[in-house]
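What you see is the complex with one protein chain gone and the rest in place.
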Amino acid sequence: MTAEALLFFLFAGLAVVGALNMVVQRHPIHSALSLILVMVSLAVLYLLLGAEFIAAIQVIVYAGAIMVLFVFVIMLLNAGEEERTNWSRLARYLGLPVAVTLLLEMGWLLYRTWPGETFVEADRFVGRTAAIGHLLFKDYVLPFELTSVLILVAILGAVVLAKREL
Amino acid sequence: MIPTANDLLRILPEVVLAGFGILVMMLEPFLGRGGKRALGPLAFLGTVAALAATVIQAGHQGYAFGRLLVVDTFSVYLHFLLISITGLSVLASLRYLERENIDHAEFYALLLFGAVGMGIMVSANELVMVFLGLETSSLASYVLVGFRRTDGRATEGAMKYFLLGSFATGFLLYGIALLFGAAGSTVLNDLAEKLQANSPGFTLALMGMALFFVGLGFKVAVAPFQAWTPDVYQGAPSPVTAFLSTGPKAAAFAVLLRVFWTAFEPATGIWFWLLWGTAALTMFVGNLGALVQTNVKRMLAYSSIAHAGYILVAFAAGNELGVAAALFYLIAYALMKLGAFSVVAHLSVNEDHQSLEDYSGLHTRQPALAACLTVFLLSLIGLPLTGGFLGKFFVFQAALRAGLVWLVVLGVLNSILSVPYYLRVVKVMYMGEPRESAAPLAPVPASLAFVLTLTALGTVYLGILPDAVQQFVTSSVLSLTLP
Amino acid sequence: MIPVSYYLILSAILFGLGVVGFLTKRNLITIFMSIELMLNAVNLAFVAFAYTWQVLSGHIFVFFVIVVAAAEAAVGLAIIIVIFRTRGSLNVERIDLLKW
Amino acid sequence: MLELLWLVPILPLVGAAVLGVAGRRLSQGAVSAIGVGSVGLSFLTTLGVGYAFFQLPAAEIPVLRTYFTWFEAGALRVEASFYLDQLSMLMLLVVTGVGFLIHVYSTGYMHHEGGYYRFFAYLNLFMFFMLLLVLAGNYALLFVGWEGVGLCSYLLIGFYFLRDSAANAGKKAFIVNRIGDFGFTLALLLLFRTFGSLEYNHVFAGAAVMDPEPLAWSQAGILTAISLLLFTGAIGKSAQLPLYVWLPDAMEGPTPVSALIHAATMVAAGVYMVARSHILFSHAPFALMVVAVIGCLTAFYAASIGLVQNDIKRVLAYSTVSQLGYMFLGLGAGAFATGIFHLMTHAFFKALLFLGAGSVIHAMSGQQDIRKMGGLWPKIRTTALTFWMGTLAIAGAPLFSGFFSKDEILWQTFVSPSLPFGWALWLLGLMAATMTSFYMFRLVFLTFHGEGRYTPETAKHIHESPSSMTAPLVILAILSVVGGWVGIPAAMGEALHIPNYLEHFLEPVFAGSNAILRAQPAAHAHSEELGLAGLTVLLAAVGFGIAYTFYLRNPQLADQLAETFRGLYQVLVNKYYVDEIYAAVFVRPLNWISERVLWRGFDVGVIDGALDGSAERAQRLGDWLRRWQSGNTRSYGAWVALGALALLTYFVFWVS
Partner (left out) sequence: MHEHWLSIVIFFPLLGALLLLFVPGGAKETLRRVAFLVSLGELALCVPLLLWFDSAQRGIQLAERHAWISSPPILYQLGLDGLSLVLVLLTALLTPISVLASWTIEKRVKEFFLMLLVLETGMIGVFLALDLFLFYVFWEVMLIPMYFLIGIWGHERRLYAAIKFILYTMAGSLLMLIAIIWLYLETGTFDLLQIQLVLQQHRVLLDFRTELLLFGAFFLAFAIKVPLFPFHTWLPDAHVEAPTAGSVILAGVLLKMGAYGLLRFCLPLFPGATQALQPLIAVLALISIIYGALVSMVQPNVKKLIAYSSVSHMGFVVLGIMALNETGLQGAILIMLAHGLSTGALFLLAGMLYDRRHTFQISDFGGLATPLPVFSSFLLFASLASLGLPPLVNWVGEFMVLIGTFRSNVTYASIAAFGVVLAAIYMLWMYQRVVFGEIKHEANRKLTDLSRRELAILIPLTVLIVALGLASPLITRRTQATVQRILLQTESPYYELAHRPAPEAQR
């Protein structure tokens, strides 16, 4: 087993454990922390896949900014432990089976349709930041600009909704 | 690759809309109470300008930004439709916002930004563009739904819409990812090229299509993804409901049409039964649900599910006629739903007074309003001389041409099922007496009168002289083929 | 050497766990986190596919997804705050004024 | 004058129209003038037409006048045409003549009644339809008259509409007639199908060239079917078994109406129609036999009920039914002319009897029960006298009109070559004649003779009727006596060198049938006929005797007899319970089925139930469905996930 494989299995395992823990935990703050664990693990996997830039912003933006926002809101609202109501019979009896079936089905399908021809090798394909920058500001300049509108909307929305007095 | 002038011309409407949106947003802090009143009209002006821009855009068809976007008659048609919807929604909201004490410029800005997103959706030729457009309009919608933020119902609507919408978006994205994985590209042309039935990634692509359909089906409220619709529509401020039930829905349908008609074309035989089933299911769920409603707004919400079902029938036909019918239906549907929800907006103060009894004897209280609503309802039923009828007529025609006799029969059955609940409203308006305690109605403001006149006349116009729109629609369909 | 499909299966698992979270959690914030988990799964898939096809656009998509996730987080958390203000609860099941 | 033929029916129609529209504003005198005048003019026109008719050479008879095309569709074409031959001429004279007399009588009788103008309007309308019936040149037009007289009968029976019994009787008459007309209608359909036309000349010419059908039922053909169906119509209209039930009830109408419609003219329409269609019947011996049997049974049956009735008019009504039976017996025996002869004499004496009865009722201030009369003879002499004349005529006293006609019928029955059991029918007829004599004299004795059983109150008002009423009585009495002399049977007349005028006159009409039915006249001695006639007279005298014994000499005897044969008496008094049986068998079940099964059961229950049920089911489905719309976001999410799963499964597993 190479180092890469070891890394993969380690962080894949961590990601799954984190995700599971996120689901299982009752307190939102624990869930948030588990999610951060998932995200960081994923960042490592991105690196394995040669996505340097993505790995970086995964940590900076996702784990750093977005999750902080979450934690912040949790604190703000002083959210305590989850109340385990079970009023939705549909979700109670079907929710987990359906989701698990979906999971298994997708996993199985992906496994079946993608027989491992391509193996991940280090440095075979690396997404350098410069290349990405070029792509982003040339070919994908329109979506990039569009995201600005998107963010504008988000800001506007957040302000409109959350500000006490308008 | 620096964008060329043509590229910019091809996104001119979006640019105009975004510009006006920013303008509205920026101007607000500088204006006093009176000046703020001008922002709504300014936003409306923006949509008018965007319509003009669409005319310019129409003269410069072709791909833009590589092949991220495509401007063809199809997208021009939908631009006209969506921008008009936005404009009319702006007008319908003018007095509403004042009355409800939420007249913030952000509202208009969000509507305009939402329109930008929808505009991108309908001309997107690439799935991530679709996603971004969709997300832009969705985020705007989430906020708009919750705009009456002190009202528990509005915030609940916003929450449901947001959570479920994001959930569905997750599926959509995963679908896109899988399609990307199958073809190595998300440009529709590439997808069409690579996704031949026997290609290695075909199963992956099928998975992608399925998940993609989940996301968009959610937006157009296809059963079983329709559950959010009544709640959200009911909770949202009525003008927003008007916008929501027409604009994003039309845009999402446009995406479905374009994508299924071009990129997913090889899988036609596979998604046929899927569409068949969901169409039937959607019609029944919508109509049966509407049948038992006593809240007019909620009833209209269910009815919009049912109408999505009719459009899906056209979809299932899978022929040019079907696409044309769907496009025609969209415009007819937009007119009548906009009109109907505008009436609801006018009648409901604080989003109350929406039950059937509140409509009792409306014809004596505001005859013109009652007459307009009657036109919309008759059109929703699908009686001749209204756009709704011709819409259904074209849909059935397309479906029959495709040999879907049973689906059409189900459609007919649903039309009959829908008669009682629409007529119930007509009944109370014309045959009931006004409630004793009913508060006097505010006079119809000019802006709303304009909206109602336009939509009512448009509905009738579509029912009597559909030729112009038909031609537009037909050439749109023809433009939908990939070069 | 790890085949790409392993990454994909991992992404499927994470996506599925996201769905599980969405369906089993009651706290609005955790539900929202589940959605974030789903988006992360998507990102992993994008990156994996980008690797298979050796194209960079996959990375760009992930970038966009992250942006969108951020925007969504802003709006979503604002909505959650508003809900909490009007309803005083974060239990999704308690928020069912609109029904039938 | 023949050109004025159309005036004969039109005049009363005009009278009816004027009275109907403006009658309310006219004085009683003016109403009388119009009502009676129109019929009078019609009678005069008939005389004129008759004069011209008698001048016509034989070849030009029948006279056919076509006025316009009434309706046409495809092959069907019906003309408004009149057909005048000896038969219709005779009928015209009888109808207008008797009708006129009764109109005159009515001016007196109805003088004090409300709705005077209405009465005359109806009566005039009746005259129109009756004349139309007589003159019609095709079966469709005949049917118009046929239904029209039924309508007028309905109106006039229900004239006293305040009385429920009157209204019921009118309705019953119309409906029972309709049942007969059902047969008639089918006959029309068959006629058209067989002959391609409904015009008499086509039909008769067509039938004449067909082969007569055999007597056996099993081999009967289309003509038998037509004839039987036509006869069904006649059964209804002429109150034969089993559809006679309406006629006794019809006595609820004013007495002149009973005289005109329910004795003299309308009820005889069936007889006329059968005679008119003789050529069809003579080709269908089975039908002819049925006619005879029904007629004979009716004659006997009705007479037996008449024995015990106590209402003066009802006795006469049953008598009418019975006499009509005789007429059909005559027709059925193939002696069409004789049947018509009896129709004519019956018109005279029965009109007389009814009018007389009317006069009695008039005198008794509306009392109709003969048990409450008696000894009226000295107080209303003219009425009594004329009533006696009528009674003698109907009972068949020699030389009175009824004697000749009835006797001839019985004789013809006896000798008929076409009837297999002629003698049996004859025997029944004979017994009926005896009963006739009995109940008529019973009536006379109870009414005019013996001691008065009326209240003193009534007694004060007893008076003879005005001359407008007595004059027609006298004229009719004379006709009842001498009317028979135009048709004295050969057996009697030959010796006196009096020819049978009537038979001669009608000879050309029935020539076609006679040629078939009497191709080989059975050799019967005149003496035989005379002997049988003597027997009849004798039995009539017996009837008289019994009546005399029971009701004049020994009044309590009748009651004793009734006591002794209590069962039989009850059956007779209750008219064999036919009304009750009809009610139990037809009316009530039909009503029950219509209401309970069809309407409330099927219509409301099944059809509406199913539809309302499906509406409700849709509603319930909607209710059920919206419970899924629980408002719980988790459920919605589950839906989405479920949908996604289903889609994925469909797309990938089912397809690939």
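Per-chain numbering from 1; labels A, B, C and D assigned in written order.
In this section, a residue touches a chain if its C-beta (ideal position, glycine included) is under 8 Å from a C-beta of that chain, and two chains touch if they have at least 3 such contacts.
Quantities reported herein were computed from a predicted structural model and do not represent experimental measurements.
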Chain not shown, its touching partners among those shown: B, D
Which of D:Q55, D:T69, D:Q219 or D:Q560 contacts the chain that the document leaves out: D:T69
Residue of B:L423, B:L457 or B:L478 in touch with the missing chain, whole complex considered: B:L423
Omitted-chain contact residue, chosen from D:Q55, D:S467 or D:S594: D:S594
Touch list for chain D against the chain that is not drawn: 20, 24, 68-76, 80, 140, 143-144, 147-148, 151, 154-155, 158, 161-164, 166-168, 170-171, 174-175, 178-179, 181-182, 185-186, 188-190, 192-193, 590-591, 593-595, 598-599, 603-604, 607-608, 611
Interface residues of chain B (partner: the chain not displayed): 378, 383-385, 389, 393, 396-397, 400-401, 405, 408-409, 412, 415-416, 419-420, 423, 426-427, 430-431, 465-467, 470-471, 474
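Throughout what follows, only the chains that are shown with their structure count from here on.
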Contact-richer chain pair (by C-beta pairs counted) among A-C and B-C: A-C
Approximate Å spacing (C-alpha centroids) for the pair chain C, chain D: 97
Averaged-CA centre spacing for the pair chain D and chain B, given as whole angstrom: 79
In chain D, residues with contacts to at least two other chains: 626, 628-635, 637-639, 641-642, 644, 648, 652
Residue list for chain B, restricted to those that touch at least two other chains: 128, 132, 135, 139, 142-143, 146, 149, 158-160, 163, 167, 181, 203, 207, 230-231
Chain B residues within the chain A interface of the complex: 1-3, 7, 11, 18, 21-22, 25, 64-66, 68-69, 104, 106-107, 109-110, 113-114, 116-117, 120, 128-129, 132-133, 135-136, 139-140, 142-143, 146-147, 149, 158, 181, 201, 203-204, 207
Contact set on chain C toward chain A in their complex: 1-27, 29-30, 32-34, 36-37, 40, 43-44, 47-48, 50-52, 54, 56-57, 59-60, 62-64, 66-75, 77-82, 84, 90-91, 93-94, 96
Complex contact set, residues of chain A against chain C: 2, 4-5, 8, 12, 15-16, 19-20, 22-23, 25, 28, 31-32, 35, 38-39, 42, 45-46, 48-51, 53-54, 57-58, 61-62, 65-66, 69-70, 73-74, 76-77, 79, 82-88, 91, 95-96, 98-100, 102-104, 106-107, 110-111, 114-121, 124-125, 127, 131-132, 135-136, 139-140, 143, 147, 150-151, 153-155, 157-159, 161-162
